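This view holds just a subset of the chains, kept in their places.
Chains: A, B and C, in written order; residue numbering restarts at 1 for each.
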Amino acid sequence: MFLNREISAMLNVAIVGASGYTGLELIRLLDRHPGVVISCVTSEQSAGKRISDIFPTLRGRCDLVLEPLNPSAIAARADLIFTALPHQAAMKVVPDFLAAGKKVVDLSADYRLHDPAVYGAWYEPHLNPELLPEAVFGLPELRRETIRKARLVANPGCYPTSVILGLKPLLENALIDITAIIADSKSGTSGAGRSAKVDSLYCEVNDSFKAYGVGGAHRHTPEIEQELSELAGQPVTITFTPHLVPMDRGILSTIYATPNRPVTTEELVSLYADTYKDEPFVRPLPKGQFPSTAFVRGSNFCDIGITLDSRTNRIVVVSAIDNLVKGASGQAIQNMNLICGFPETSGLEGLAIFP
Amino acid sequence: MFLNREISAMLNVAIVGASGYTGLELIRLLDRHPGVVISCVTSEQSAGKRISDIFPTLRGRCDLVLEPLNPSAIAARADLIFTALPHQAAMKVVPDFLAAGKKVVDLSADYRLHDPAVYGAWYEPHLNPELLPEAVFGLPELRRETIRKARLVANPGCYPTSVILGLKPLLENALIDITAIIADSKSGTSGAGRSAKVDSLYCEVNDSFKAYGVGGAHRHTPEIEQELSELAGQPVTITFTPHLVPMDRGILSTIYATPNRPVTTEELVSLYADTYKDEPFVRPLPKGQFPSTAFVRGSNFCDIGITLDSRTNRIVVVSAIDNLVKGASGQAIQNMNLICGFPETSGLEGLAIFP
Amino acid sequence: MFLNREISAMLNVAIVGASGYTGLELIRLLDRHPGVVISCVTSEQSAGKRISDIFPTLRGRCDLVLEPLNPSAIAARADLIFTALPHQAAMKVVPDFLAAGKKVVDLSADYRLHDPAVYGAWYEPHLNPELLPEAVFGLPELRRETIRKARLVANPGCYPTSVILGLKPLLENALIDITAIIADSKSGTSGAGRSAKVDSLYCEVNDSFKAYGVGGAHRHTPEIEQELSELAGQPVTITFTPHLVPMDRGILSTIYATPNRPVTTEELVSLYADTYKDEPFVRPLPKGQFPSTAFVRGSNFCDIGITLDSRTNRIVVVSAIDNLVKGASGQAIQNMNLICGFPETSGLEGLAIFP
């Protein structure tokens, strides 16, 4: 706990936008990190309240008062800043933190896309496109060493994390037809955030299942394609359909691909085992086993199963993460660990909670 | 209600296997049917108990005593029999009912496949393959007139209903590449039935999402392919992945297909509207709208949305049904209505219950 | 369905505030009523949209356009008006409907309390206290004949319905100490309505259980006490604690009372069976059986179990209703049936939906 640590040797971090679910999850995970102190939490809407009044889970353990978002005041008290703001809001403050010499792990979408035109097409015009070349898309399994040296890490979206990790071995080995990839993804409701919307009400979501953003409309699409293209070494487009599951946490992506040469399930399972054998947070599963979101709930793991449907000669990959952990706050801490020289797993060792 | 009806003019039906969820759903729906009396309910496990002790929803409204499965005793008191038994169990009694001159709507998988070899490959050897040529796959939207004349209707599986209705307009108009169809389906937990299994426990299912039968292993696959092939006029195989959703009822199928000529979303929406314009229970949705299982819960509707993902030139169809109604008991009653000359919608007019 | 009815002989009803859950439930139930046509639906927020765009369950079955709340325009086209508005809003329009000679079933709290001072103490000052003496608290099991003659029925709250029906036999027979009644009630989330509030978000409610209004703060308290006092013939106060259950529908009240003379469980069970033997919607349970909200879901039933805890000489009553049906819209239709001379059960015959 905070009080038992030697404060002087600790990294001070700020959480900007702490009153949402990813903000809370950062606090929950950092509370177990031996080298970090949370020095500052902000919230525009709840400034002046204790964070533990917003989230009573924190009572007696993190009773910091939420502050308004004053970049210079925050930069003065933090070595690294997590920005857990909506897109468009993050890019208004990130430059200030960088100018003050701070490291930033941004959980919004604002720095994930390299091409400002693509950002503009899917979101709105970018306010500081000059930062995009420098920002590192923070998926450690793809570019761990680059992240270590980064000043600004763009933390990947939840859907992209599940899809990219699911396809990495196939693409970097050029095993599939890159024009025929389909990702059918399903997310828990915390992905919609903590804002008051009728669509997110309990009675609208419970005992219900639906697709949304059908037909390539979801904003995670360009992010997925950017990274898949880099893995493939050529432009990849995919059909991506997100769905809403009546559960709090978890993303499961069922990914379909067509092999471009004869393969067997055994070969595929072996390829995944080999690719991820040294990864602390990716668990490729044995033949015939497939993941459940329940078994990664609350943890930073990504579980992946793979098979060949030999009747139709189609590869099916199933990957599962906790959208708030490996899909957001856990991965952000993994990135912080890389940037700041902590062991990569610090604060992230917790097992999944089941049931 | 039962007591207000003129009993003499009513159709007597038996429900064989009434202590499961589809059995109960038959009772719930038939209770509102103006032309039917339930004369007999059976259950091996619960014989001797009142059905309302098993399902207290029925208290005071259907207090029949469950009987053991004695085919001749049942045939003596029923004009039509719903067999809501596990596969393999149904085929042991259906011939008796037919021999006694009765009509049968079988909710199991036993009579759905025309080819006994296919049945044997996916299930076990068939005990009465001679009945397969006569059995009618009971999807009214495909063969209403044939069903009217049937003695034995094989009520379609829940997943197949959602997938076949979702693809019918595309296949019968030869609009898609029949080698590239993928159906990613998600089902509520009532599809697993009411037997005591660890995998179906509340704590195993709640706040969890998983795939199963991955790689073409689910037994509904041949049934789907048989009907799609008939619609296409040539053999169709598909990649089919079922998933388990933490909800009671509902199936949503997200279906991917590749057009074999240029099409627009408008054209597709119009095609679906036209195909289903006279169907009482299929609701094609306007452009940009997609279904939710919540909006068909408890009803016999199948809602279908369609779009073209123009970025990848792929058609995405989303169809939703209540697995216990249009996916089982409601469709069984629709078939009964056709067989017995009732209005097709009798007993099935109820709106979905939301929330 | 609407189209099959002889319109001329039908009762025209309006639903004011149709875009909430009780409004939708009125439509769902009235759709099955043989003597009613919905002529008008209103919503301030959604005026101009089709009700079936708000609630896609209604697609093709009730596609009325929502209108703004114009009392005279509504009165011109309806014989009876259901006001499903928040408290304070109802009392602004109900007098207009009455002045136009219409019957009103008000689902808000505005006319439930006889004493304007009590209303003022728990809500705000009443705008038309002169109507309170005339308004009838619409619990048919307490005053069926009075309701038949009413112009203005105040439809009871959901919690009060479950508590009052649970205690009626004990109080009217003076069997319990009226100073020691405790009602511990639990409600599904639809009771919180369809407005966008953080507290009602899926992720705030799911996998969670809490009390609220602890210590006698809930506004249903005076309503419960008013009716219990009338049953007892003397002033009754009770300790009432509501709780929020992670489910859509249902209220279960566990009620504790101290007998004022020796009683047995058998005697109590028999008393309840006798009291409610002619009630179409109250099902007293046999000894040893207790209700579940699942078994009344979607139906107008109130199931009640009772026992004596002989170790502590305390009576425990457990009552269950669907808060949207017997606790709101179903009871409103039951009241409409009484007022308008329909069979009391018309439109309300549907069995509970399970699972």
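Please note the rule applied: a contact is a pair of C-beta atoms (placed from the backbone, for glycine too) under 8 Å apart; a residue touches a chain by one contact, two chains touch by 3 or more.
The structure displayed is predicted, hence computed values, not measured ones.
Shown here are 3 copies of a single protein sequence; counted across the entire complex in this file, the number of copies is 4.
The rule is short, and it goes like this: only the chains that are shown with their structure count from here on.
Interface of chain A with chain B: the two copies contact each other largely through the same residue positions, with over half of all numbers used appearing on both sides. Look at where the CA atoms of chain A average out and do the same for chain C: the two points lie 45 Å apart. Shown for chain B are the residues in touch with two or more other chains, namely 206-207, 248-249, 291-292, 294, 297, 355.
Residue ranges of chain C in contact with chain A, taken from their complex: 21, 189-190, 194-198, 200-207, 246-248.
Of all residues in chain A, only 179-180, 182, 184, 186, 188, 203-204, 206-212, 214-216, 221, 237-239, 241, 243, 245-250, 252, 254, 256, 265, 290-294, 297, 305, 307-312, 314, 316, 318, 320, 355 touch chain B in the complex they form. Taken together, the chain B residues at the contact with chain C in this complex read 1, 21, 24, 27-28, 31-32, 55-62, 190, 206-207, 248-249, 283, 285, 289, 291-292, 294-299, 303, 349-355.
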